[in-house]
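Can you keep this structure in mind? I'll have questions shortly.
Note that this complex is displayed minus one protein chain, with the remaining chains in position.
So, subunit A:
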């Protein structure tokens, strides 16, 4: 069962008095006045990397160092654990306890695997799922890690696609939702995209118990270069997905859509100017369940777009240069940027591509 919004009070209770005692007065002040807590990967001015927790107004509460650049994050309200995954083709993920009861755990992708940068906890917090590349076989897999055994890797599921990127878990924990970007990469070639002229993007629903394929949606012909990259789930269980287009820059393909299990995918029909503003590249997507909205960010277009999940209509568009992460907040969405902004607050670092909210709306 999905836990409702984790508020500041719950977070502080979880984190404990010992931890709050370690905070700088300004951070404690910000935390006490914040409605929610967020986390994001960052790069510091000296080129080092880490994960920071933030209050709703963007004040940095705390930082954890990482050995290299991270990308996406996951959070379990049950265990209070948060995970930061290495950016592809990295091979580490760090799991830290927001309650500060156990030391952070660093795990490594299995032999012949690297992380794709995203993952998710099972609703009961007992499993951590991670999107990974079986690079010699050129297939995506979901690595399964046992949270009750220091995140030992206990197996993997096929993703029924290649270039897997983001993934999430249904509220009942029975189904994994996987975005297979369709782009072949191999760590020997760094981040080079090896098959742009014959991509195979898809969205797959996978049985979380057996690993069997429930259904798979390929992109329609004519949109085979539309890489399905990020997903989130709304309050009705509908999957929302966002894409990055690898075809000609002057094409104007649809960049986001939605579907429910058993349905065909439907693309959002956004106004042409909105689609142009997204610059064929949606970097992150988030659903705000309580407000019935979905948000998209584009660093290339320098924009953040808010859409009504019921009507599919654009509610607002904000110019945010280098727009990076997006997560549900009291005001709709919190948006970060590569140049260190988190909503209205400027930090002396560069935020990475994603924000996680400790708790869900």
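Annotations for the structure displayed:
The working rule: a contact is a pair of C-beta atoms (placed from the backbone, for glycine too) under 8 Å apart; a residue touches a chain by one contact, two chains touch by 3 or more; residues count from 1.
In this section, contacts and distances are computed from a predicted model.
Choosing from "Chromate transporter", "Imelysin-like domain-containing protein", "Na(+)/H(+) antiporter subunit C" or "sn-glycerol-3-phosphate-binding periplasmic protein UgpB", the protein name stored in UniProt for the chain missing from the display reads "Imelysin-like domain-containing protein". The hidden chain makes contact, of the residues A:71, A:113 or A:357, with A:71. For the options A:64, A:105, A:196 or A:314, the residue in contact with the chain missing from this view is A:196.
With the whole complex as reference, residues 43, 45-47, 71, 87-88, 117, 136, 165, 188-192, 196-197, 229, 248-251, 279, 283-284, 299-300, 322, 324, 337-340, 350, 352-353 of subunit A touch the missing chain.
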